[in-house]
Each structure stands twice: as C-alpha cells, then as structure tokens.
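Heads up, one of the protein chains got dropped from this complex, but the rest are sitting where they should.
Letters are used for the chains, namely A, B and C, taken in the order the chains are written, and counting of residues starts over at 1 for each.
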Amino acid sequence: MAKKKLRVGLIGYGFMGRTHANAYKSVGNFFESGHEPELTAVCARDGTRAKAFAEQWGVKSVETDWRKIVARDDIDLIDIASPNDTHEEIAIAAANAGKMVACEKPLGRNAAESRAMVAAVEKAGVANMVWYNYRRVPAVTLAKQLIDEGRLGRIFHYRAKFLQDWTIASDLPQGGEGLWRLDKQVAGSGVTGDLLAHCIDTAMWLNGAIDSVSGMTETFIKERVHNVKGGVQKVTIDDASAFLARFANGSLATFEATRYARGHKALYTLEINGEHASIFWDLHDLHRLEFFDHKDEGRTRGWRSVHITDGDHPYMDRWWVPGLQIGYEHTFIHQVADFLKGLDEGKPAAPTFRDALATDLVTDAVLKSAETGRWERVA
Amino acid sequence: MAKKKLRVGLIGYGFMGRTHANAYKSVGNFFESGHEPELTAVCARDGTRAKAFAEQWGVKSVETDWRKIVARDDIDLIDIASPNDTHEEIAIAAANAGKMVACEKPLGRNAAESRAMVAAVEKAGVANMVWYNYRRVPAVTLAKQLIDEGRLGRIFHYRAKFLQDWTIASDLPQGGEGLWRLDKQVAGSGVTGDLLAHCIDTAMWLNGAIDSVSGMTETFIKERVHNVKGGVQKVTIDDASAFLARFANGSLATFEATRYARGHKALYTLEINGEHASIFWDLHDLHRLEFFDHKDEGRTRGWRSVHITDGDHPYMDRWWVPGLQIGYEHTFIHQVADFLKGLDEGKPAAPTFRDALATDLVTDAVLKSAETGRWERVA
Amino acid sequence: MAKKKLRVGLIGYGFMGRTHANAYKSVGNFFESGHEPELTAVCARDGTRAKAFAEQWGVKSVETDWRKIVARDDIDLIDIASPNDTHEEIAIAAANAGKMVACEKPLGRNAAESRAMVAAVEKAGVANMVWYNYRRVPAVTLAKQLIDEGRLGRIFHYRAKFLQDWTIASDLPQGGEGLWRLDKQVAGSGVTGDLLAHCIDTAMWLNGAIDSVSGMTETFIKERVHNVKGGVQKVTIDDASAFLARFANGSLATFEATRYARGHKALYTLEINGEHASIFWDLHDLHRLEFFDHKDEGRTRGWRSVHITDGDHPYMDRWWVPGLQIGYEHTFIHQVADFLKGLDEGKPAAPTFRDALATDLVTDAVLKSAETGRWERVA
Partner (left out) sequence: MAKKKLRVGLIGYGFMGRTHANAYKSVGNFFESGHEPELTAVCARDGTRAKAFAEQWGVKSVETDWRKIVARDDIDLIDIASPNDTHEEIAIAAANAGKMVACEKPLGRNAAESRAMVAAVEKAGVANMVWYNYRRVPAVTLAKQLIDEGRLGRIFHYRAKFLQDWTIASDLPQGGEGLWRLDKQVAGSGVTGDLLAHCIDTAMWLNGAIDSVSGMTETFIKERVHNVKGGVQKVTIDDASAFLARFANGSLATFEATRYARGHKALYTLEINGEHASIFWDLHDLHRLEFFDHKDEGRTRGWRSVHITDGDHPYMDRWWVPGLQIGYEHTFIHQVADFLKGLDEGKPAAPTFRDALATDLVTDAVLKSAETGRWERVA
C-alpha cells in the first residue's frame, strides 16, 4: 500500500526535540499506518545547532526563523518543541496557515493563551495534539482500560505527585539554555505548569473533571543569578506546588510537585482507590502496574506487581517478547502511532488542544488559590 | 537490686488494652529498670469480659466501675484504654487522686478536653504519657536521630498518609463494640483524630511545629445502622481527611488519612526531604527505613533499604540477632521501657499530655479549615 | 477450666534460650489451651548467668548440671537449647527419665546421633519436638496450605538459600561463647547443619522427600584463633555449602547457605514453582508472601505481595488487627501453641525427632557428596 507522507516541521532541538524526532523516525518500524512521517525541516534560532541536529537525525532541511517553516508548502505538520513563551504565537500562525499542529505541554503559559490556541486550531479545522505523553505509558493506558471497564467501582481517592531534586543547589542559575524553566516569563509558572500539568492531564483522563482546588506554592530559593538578564534576580516561579482537589465524581485528591525532593529524579506516581480495586503507578519503574483487586480470595489477596511486557498489554504486541521492558521514549512513539491512526481513520487522537486547555484551567485555579488562600472552583 | 513495683490499673480490655497489657508483662524480659510493672487491676463495664481478660493476662483483680480503680490505694498508674469519650473524666479524676496517668491517643475528643486534662496532670504533678506508639518504632526513632544530627540539612518537604479500607462496606454499622470509632459522639472525630493524629504527632516530633493548615474532609457513606441508638442514622464522622500544611521551619507538607483506600490496611507512610538527605518509612514494613544520602558517590547513589535489625539501631540491642525483625506490639513495649526509664531518672518520657495537646490543636485546625474553606492558623 | 501445668526445664540461656522462654511465657496470652507452660528451672554451667536469666524471665529455680534437671520430679518437659554437642546425651537421658523433650535444631551433629535420639524418645513414648520454627511463620504455613490444596499443581522447581555475612572478618575467633558454631567438634558442621538444615526442613515439609543431592562446600578463612583451645587453629567447619537436588516428586532444586554473603544478615528465601502457581518467601520480610497465580486474568496477572496480617491468615487471628505485623519470636510462640494443642488432643505436633532425622539424612548426604564429587542418594 502506498503510504501518505506526513511532512513534519520541528521547532526546537532540545530534550523534547529529540524525543519527538525519535518518535517520528521509529514509529514505522513498529506500528502500521497509511501515513509515514518524514522529518522535513527543523528550526532553531542557532543555525549551527539546527544543522547538527539535522545531521544527527536525518532531517532534510534547516530553518532559523519559525515563520519560514510555517510558510513552507512542503510541511504538513508543525511540531512545537520550543520554550513555552513561543507556543501561542507559533501555534496560531501554523493553524492560520492550515497546518496540523502538535505542541509540547503545557499548551500556553496560562489558560488565556491556551484558549486562543484552541480557537485558532478549531477555526482552521486542523488536526492538533498536545504531548501529554504519559497517557501512552502502557501501564497507564491499562489503568485507563480497567477504570473504564468499571473494575474499580466507585472512586474514592486519587493521589499524584511528581518529585524532582534538580534545583536544590542555590548556585544554579535561572534563565537561558536548559534553564528557562526557572524563568516565569518564559515558562509561565514553575512546577505547576511543568510537572503538575502532567499529573492533572492523566488524572482527568482517568478520573474525570476536577471541580475545585485548594493550593499552596513556595519558592525556596528566593534569588538566583539570571543567565539572560544578568545579575542576581528574584526567582518568580513556584519551586513547589501542592493542592487538594475534589473531582466531579465526588472523589478526593491530593496533588504535589516539587524540584526539592532529594533522592527523586522524576518520581511521577499516581494512585487511585476504588470501591473494588486500586491502582498504583510510578514513572521510575514505568513498566509495572500495581493492582489490588478486592475480589481476589482473601488469604492470597495482595497488590499485584504486573510486569507490563506481555502481548495483551496496551501497545506491547508491537515490541519484544514477554519479560523485556520498554522505556521512556516509547511513550512518544505511541503517541505518534495514535496520531497517525487518527489521521488514517479521520478521528483525532487525544489529547487535543481542547483537552489540554482543561488542564490549564486547573493549574490556573491552583495558582490563584495559592494566592487567595481559599478554595477555588475550576472555571 | 530490689525493684520498685509499678502497680497498673488498666481501664479497657479491647485491642489497646491487649497491647498495653502485653507491654507491661514483657518489658522486664528485655529492658532493665528499677521499676517493675504489675497488672494489678483491669476495669471494664462488662464484668465477665473483664474477668476473662484478667485470666488471660494474669491481672490480679477486676473492677467494673472506673471510679473504684481510681480510688484504690494499691494502684500507682491509671492507664486509660477505653473509648475517647471517657478519657477526660477518667484522666482528671486519676490526676486528682494523685495517680500517674497514661492515656490512649487522641488525648481528648478535642483540644478543649485535652487542655483540661493537661491542667489536671500538671496541677497534680503526676507523671503522664500518651500512647503515640509509632515514635518507638526503631526505624522512626532512627529517623529522629538522623534529623537531629543534621543529616538532612534544611527541610523542604514532609508528607504523611495513613490509609485503611475497613469501612468501605455500606452495611457496616456505626456505634458500639469495636465500632465506636464511627460514632462522632464517642470518638470526637473520624480519621482526623484516629489516624491523622498519629501522623501529626510523629511529624511534629521529627520536624517541629505546624503553623497553618488547609483541610478537606468527606463522609462517603452518609447513613449507617447505629448499633446503640438503633435504626439508620446519619454518619457524622469524617471518613477521609486531608490537609496541606506549613511548618514553622518553612517546609511544606501534605497529610491524608482515610478508611476508603482499597488495598491498604494500616499504611502509615511518612517521607521527609531535606537538602542533603531524605527518609521514607512505611508501617506495613515497619522494620525498614529507606534513606537517601546525596553525599554518596554519584554512580552508586540510591535509596538504601535499611533493615532495622542490628544492635546499633534504636532499641534493637534488646531483641534478637541481626536480620530478625520485630513487629507492631514492640512499639508499646518500648514506650513502657522509656516510661520506666523516665521514672528511674526522674525525667518524664515523651509524649506527655502537653505534647499530645499540640496534636489536638492541629486536628482542631484541620477540622475547622474543612468547614471554613480557608487556611487556619494552629492556635 | 482448670489448666494442666507443663513444667519446663530449660537447658541453655543464650539466644535460643531467650526465644524459648519468651514463647512459654507469652503463649497463654494469645492462644487457648488446656495446658499452661511454667518456667520451672533453667540450667547453665555458669551459675551466675543462670541466675540472672532466671531473674529476668521469672524462672522459678536454677541448676548448673543438666543431669539434675533431668532427674527432678517437678519437671515435665526438658527443652534443650544448649550447643549441638550436648543434644544427644541430654535428649536420651531425658527420654529415659520419661520426660517430654524439645530440642533445638539440628537434632544431632549428624544422622547417627539423631537416630539414637529418635530411638530413645520413641522407645520411651514421650512427646518430642524439634525447633524448626520457620514452619510457623504464618506466611510459610499459608504456603503449606496452598500447596496441600493443589493450588500450585505439579511442582517443577524449588530453590532456597540462607545467606549471612557475620564471619567475613578474618579476626573473628572460633569456639566458645556465641562462637561455638565455628567449631566443628561442637557444631557438627558449619552452615550445612546450621542454615541449610532450616531450608531442608521447610522444603521437605512443603515439597516432600529429597532423593539425591550433589553438594559443594568451602572454608574461605582457613585458620582462626580458637577461643577455647587457644592459638591459631585450622577451621574445620564449612563456611559455605550449596547443593543441587532432586525431589521424589520429580522437581529440581538448588540450595545454598553461607556466612560470606555481604549485605545479608539472615536472608532465608524460598521459592516454589508449580504448573499453575508459584510462591516466594523471604525471612527478612517474613510477614509477606509473594504469590503468583497463572489463573488470574492475563492483563492483570502479577506477583501478589500478600501482607500476612489478616485474620484469615494462619495464626493471625490471635494477634492484632489487619496491617499490623508480627516478627521473628512469634514463630516460637506458635510452635509452643501447636505443641500444647498436640498435648490437648493427644496428637504430637510436627516436627518430631523423626521428622528432624530426615533433615539430617539430607545434610549428611550433602556433606558426603561434597567430598566424593558425585551425586549421593539420601539414605
């Protein structure tokens, strides 16, 4: 069967640029589709770096101005992997140019930006997707299946946390290459938009809408050298953020994210307790799902450590043989596979821009609550 | 050396009555002291049960009215292991009678009751202690030592939860034998006073005072048959309770307790993240302490699973040999050992009634915040 | 109901003397029986120590010659907790005197000694028991139940190991107080009789007879100071011992024990793989049983970590509440409870001397095979 090319223009060449490039390159080796991605162009302000990236990943051409890539006729999809403060402008321009748009998370720096982006892609009627990649961890996808099948029954509790420790050193600067996540102007917020956004996207996918929140944020290191602006500057992002929540289905939740949890690099954990069963998952061992089923015989009832490597686990029939695990980057490959399948079938893959906006409404409410000291309803 | 008898009058014969009795009986086999406890009397309203208990535990006499036990000349220590609504009255009477008083936690049903109890024992000048037994888990005591030695450095985060699942069934009644914890009139509150109180006591012992809290509570099953009052009655306790907190030392915390977390029986976990090191502990495997030390060499740095069974671990030189674990009831034995040591040395063992009052001030603030929807300062 | 006294004469006051004394003292608080143990006498060559032990444990009298204790009319049961080289003589004398006999494991220093002991107790017709206490870990007892119910189906594999690290230091002496386990004359053998004997007893209880073995032993530290004989002496015990085995039921096994496994204090693990299910257990976390059931649904199939603290787990209805674990010493309490129940019902509790002899036949075959370099049949 002749495949249709999906010509990708990738904006950004950092950590996320690499995970996306790898996904486009590898997906066809493992997943069938009528669409075949091609790395047509990569764009970065620094031409030398863009060129090096293109060489390493076999990208056909290079641009240093994102406007050019948006304007090119030989590009079908604009993939935005550049810092958060560029998302809105690029996405809207791409949509207006009739391109499909994929965007790294969070969608905008706040819900207002995200709303404008949703409006643009919906008006243009272009396929759109946000890289909340953790939905495509096979263990997490399996959790979704089990919940949707009613295996957990009524849900009582949800808890999630995303713990890191990379900003504890007080001599770590803010701003610039790799450190823009410490600069509120660029990032929009600190861990709330960076880490909690992941937790919230998964949570609402698994457990439905969040009604209201009570939040708390803190900036532990008050001042840092600013690489771009120069000199010691006040730190304006949130280093840590936690909130209580009530879901629409009546369940209660606790959420927490920080970059000051010594000993944890990317410990994203989630747990959901239902009437009949409970589920726990942990990014540090992402190929396992812990599952407790109260229907098991009493004497031998216990948390099952399910090693998600069998052919009957989501996505896993495409990979190796039972017992052999996949890793982090595979979640991006799965997301591209589902996006291509969506194109094949004319049904867009989630999460769309609209889905991602819902997350931004929650993060906005959390940040507002942290200021007001009161519960806030999610708009 | 001739030992001084410590003649104990135990009020209550339930789960806690058994753990206390066992502690008094066993302590002398493992710990040296100039004081030797004796189970002199046990008191319960049901004389048959009291008698059966006395027989099984070798208690010398039986009473069915607590006032009588308080009045007896041959009793040195009144130990209150009866339901929460009896604590205040008994403790004050015992103190007024010049007896030492040990009381199950929580001290009172609320801070007002607890304040009166503190006043009574302090006025009487009698030794007093509250059974927050988890301080005496060797792993938790070791955590305290490490923190006090500064091994963690500045503290950023504290998180604790206490998860159970025994009240999920909607046909479980409230009230009466073994179920008084579901009756607010008797218990004072639900999981806040029952489970969170444990978490708070340990947290303040390890990490200092809590300044302010934002709480949330829920009663999932709204009505239950009431064993005592009869008929279906509204459930007035909190089934679940969670709160955000700020400690006086600037660290942030999340706390949660519930009886609706399917798969967990008594999962009390705590974690504390410091600048240099972190600690995690879990009641379900109470003989292990997880410890992460950032000062370890980078390549081999990892969470250490410390098997707390060696002679250089707190209390463990009194037990068996390395590799062989102790269990739950030992925490009560340790508490009695420390209480006796306090008597030997004339220095009272913690937590005293005053220490326990501090916990009640936090639980009161949590319950208040859950009503007001605002952050509340701990009085 | 009036209870019948079981007057115990305990020989030995070391580590095992303490575990036994504790078991006799505590059993009545938790288990019902028509028999009630009493610590009537303790015997040790060192009178001062015997006296101190008696004081700490409430033993009524003291002897320094075991022959006297055996001769006393007011003793029903002789419990041998002294070094291995004393087992045979004491046990036979006790049996000849018509006493019940309980003996620490291994029964004799070799099968020849054990055979004589079996002959003596069987001729005398006295109740007898060997302290293979690990059968009474609730998790291990549950494993036995599951196997006996056929839950595992045909058994393919058994593997056990018992790893310690306490003799790695080359300046550790051999012989004398607490170190007689390094002296072959006293101990009979090294880890084979000390640690593998435990593994073999459990294995045959769970999986039936062992037909043949191929063994290997090693003495890593060839010479040590001898505390009793004086001077540096050749070490004659086995520091490490491993063997392959074939069970009568056709399953294969590997066994290993050592005191040179850095990082392990008393890591006794066992695993059994059947057609339908598998079981794993580990002494370091003795209150957990890992259970894999192939009959579980494929997607959520995994090893279940069963927290053995519920009332439907063996022995656990006698202890605390779900979620709260017991420890090492409880296995001895359970063994006494079963021994008393055996007396109540006139059915002796296992393992008897005859059961323990079967283990010695295997350890003898292992040691022989290690010398011949060939497979040896178990006699």
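We take it that contacts are C-beta pairs under 8 Å (C-beta built on N, C-alpha and C of every residue); 3 or more make two chains touch, one makes a residue touch a chain.
Worth saying up front: this structure is predicted, and the values here are computed from it rather than measured.
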item: Residue of C:114, C:141 or C:214 in touch with the missing chain, whole complex considered; value: C:214
item: Among C:111, C:210 or C:277, the residue in touch with the chain that has been omitted; value: C:277
item: Among A:159, A:184, A:264 or A:301, the residue in touch with the chain that has been omitted; value: A:264
item: Missing-chain contacts mapped onto chain B; value: 142, 145-146, 289, 291, 293, 296, 298-307, 310, 312-313
item: Sites on chain C contacted by the missing partner chain, in the whole complex; value: 152, 156-157, 159, 161, 163, 165, 168, 214-216, 218, 220, 240, 242-244, 246, 250, 252, 254, 256, 258, 260-264, 273-278, 292, 294, 303, 373-375
item: Chain A, residues in touch with the chain not shown (by the definition above); value: 15, 19, 21-22, 25-26, 28-29, 56-57, 164, 166, 264-267, 283-288, 307, 309-310, 319-330
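Keep in mind that, in the parts below, only the chains that are shown with their structure count from here on.
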item: Chain at maximum distance from chain B, centres defined as averaged CA atoms; value: A
item: Self-contact between copies chain B and chain C, residue sets same or different by half; value: same
item: Interchain centroid distance [CA atoms averaged], chain A/chain B, Å; value: 42
item: For chain B, residues contacting two or more additional chains; value: 264
